[in-house]
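Coming up: chain A.
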Amino acid sequence: SAERTDGSDGGDGSGSDGTGDGTDTDDGDGEGDGGDDETPTLTVATYTSFIDAPSVSPGEWLKEEFESRVDAELEWATPDNEVNYYVERAASGAGIDADLYVGLTTEDLVRVDEELDGDLFAEAGEIEGRDAVKQGLRFDPFDRAVPYDTGYVSLVYDGTTMEAPETFDGLLDDEHAGALIAQNPGASSTGRAFLLHTINRFGDGGVASDGDGEAIEGEDGDPDYDYLDYWTDLQENDVRVLGSWDDAYAAWSEGEAPIVVSYSTDQVFADMEGQDLEKHQIRFLNDQAYANPEGMAVFADADEPDLAREFMSFMLEPDVQGEIAQRNVAFPATDGAELPSDYAELAKEPADPVTFTYDELQGSVDAWVEAWERQFAGN
Partner candidate 1 sequence: MGSERGAEFDGDGGDAEFDGDETDPAVAVELDGVTKRYGETAAVDDVGLRVREGEFFTLVGPSGCGKTTTLRLIAGFEEPTSGTVRFAGESMSGVPPEDRDVGVVFQSYALFPHMTVGENVAYGLNFADPPEGMTRDERVAELLELVDLPDAADRDPESLSGGQQQRIAMARALAPGPDVLLLDEPMSALDARLRERLRAQVKRIQSELGITTIYVTHDQEEALAVSDRVAVMNGGTPEQVAPPRTVYREPATRFVAEFVGDNNVFAGSVVDTPAEGAIAVDVDGGDETLRVRIDAGTATSVGDRAVFCVRPEHLRVASAGEAAGDEPAAPAGENALRATVASAEFLGETTRVTLDWGDRELLVRAVDPLDGAVTVGFDPGDAHVIEVESR
Partner candidate 2 sequence: MTGTDTQRLTRLREGVESHALTALAVLTSAALVVAFYYPTATVLIEAVVVDGAVTLAVFADVLTDPFYFGELARLLSGESPAAVARSLASPDRRLGIVGFTAYQAVLSTIASVALGLPAAYLLARFEFPGRKTLRSLTIVPFVLPSIMVAVGFVATFGDNGTLNAALTAIGLPPVDLLFTLEAVVIAHAFYNAPLVARVTTAAWESVDASAVETARSLGAGPVRAFVDVVAPQVYPAVLTGAALTFVFTFGTFPIVLALGGFQLATVEVFIYRLVRDLSYAEAAALAIVELVISLGVLLAYLRYEARQSTNTRGARPLPRRPLVPTAPTLRELLPRAGLAAYAVVAGVIFLAPIASMILASVTGGDGALTLNHYRFLVERQQTGAAFQVRPWPAIRNSLVFATGATLLALPMGVVVAVLTTRRYRGRTLVDAAAMAPLAVSGIIVGLGLLRGLVFGVEIAGWRIAASGAVAVVVAHAVSGYPFVVRTVSPGLDGLDRSLVESARALGASRARVIRDVELPLVWPAVVAGAAFAFAISIGEFTSTVVLATGADAYTMPVAIERFIGRRLGPATAMGVVLLVVTGLSFVVIERLGGDHRGL
């Protein structure tokens, strides 16, 4: 396809439906002068499982509900590279073809801000219901991303064959040799969350100190024992680090090892599928779990910024929060979300959620992962 690159938001002859080149995203229509009586289209970018998971996903419900409440059409965009796709677009001057992104994490923001000089996302601004967002989840110091749910990365274990240790140190016990399957922190978000959790627990030993000048101190209080030391011990205790959550969960399901790093909502699925919950026990190490709040933000370049903010408000409404939590199998980001009373029975929340802030991650996370990789895979 070819389109004029100058005057990108004028309606000058550029295709409006995008079918000609196979793109189904809106590019420049609907705003301003042209056809007022057309229903505006809101393009929402997100990751695929938000709209297309084999079990449940909130996408379909959200689209129908939003369209029934607002006179607008909602279109999902799920580029394979997720947020990176928009970073790339912005970097190559190709223009952003979506209005907002749903599914941002703290790390995403850190990465985006490191890579791009300009702003990819706009400040959230006036969003109705934003005050209801839990304090601890507000991860964007620049107020662009608004959290809409959160998940906790914890251990899942097969209670019929073993009892998982209660603490990080317990994982090093001989009896748990070869018991744990984790994921590659370079490629999997559960893997990365678990790694961050160990850094939170044991400190980073100054690995990333050249970034911000100070080391993360571990909660274990031992300045001479950092996360790399812990991983050395884990490795000696035969931990398996597989590529993705799929690999790890599949191997765990086949009984290759009794413990896997996964989500604390595991029993919700197990219950859905009528499985033996005893086989799907959750363990919060040291009563903690790493929290992965997910946020949404309007693109600075959005064609429909107002509509986008309207959507954000919609996402924060109590009933919608409840639906998102159930359909995305996560926890609401707001107080007062409408959830079935028994939801908490299966979806476990840790007593002590931990997470790194934007500031802590910025300039450090790459170094942490790299140091871990170099230690773990050194050949």
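In the analysis below, a residue touches a chain if its C-beta (ideal position, glycine included) is under 8 Å from a C-beta of that chain, and two chains touch if they have at least 3 such contacts; residues count from 1.
In picking the candidates, the idea was that all candidates are chains of the complex that A comes from, given by their letters.
Note that the coordinates shown come from a computational prediction; the quantities given were computed from them, not determined experimentally.
Between chain A and the candidates 1 or 2, touch in this complex occurs only with 2. Those residues of chain A whose C-beta lies close enough to touch candidate 2 in the complex are 1-6, 21-25, 48, 51-55, 59-60, 63, 75-76, 78, 80-81, 84-85, 87-89, 92-94, 111, 114-115, 184, 186-187, 235, 240-244, 246-247, 249-251, 253-256, 266, 269, 273-275, 366, 369, 373-374, 376-379.
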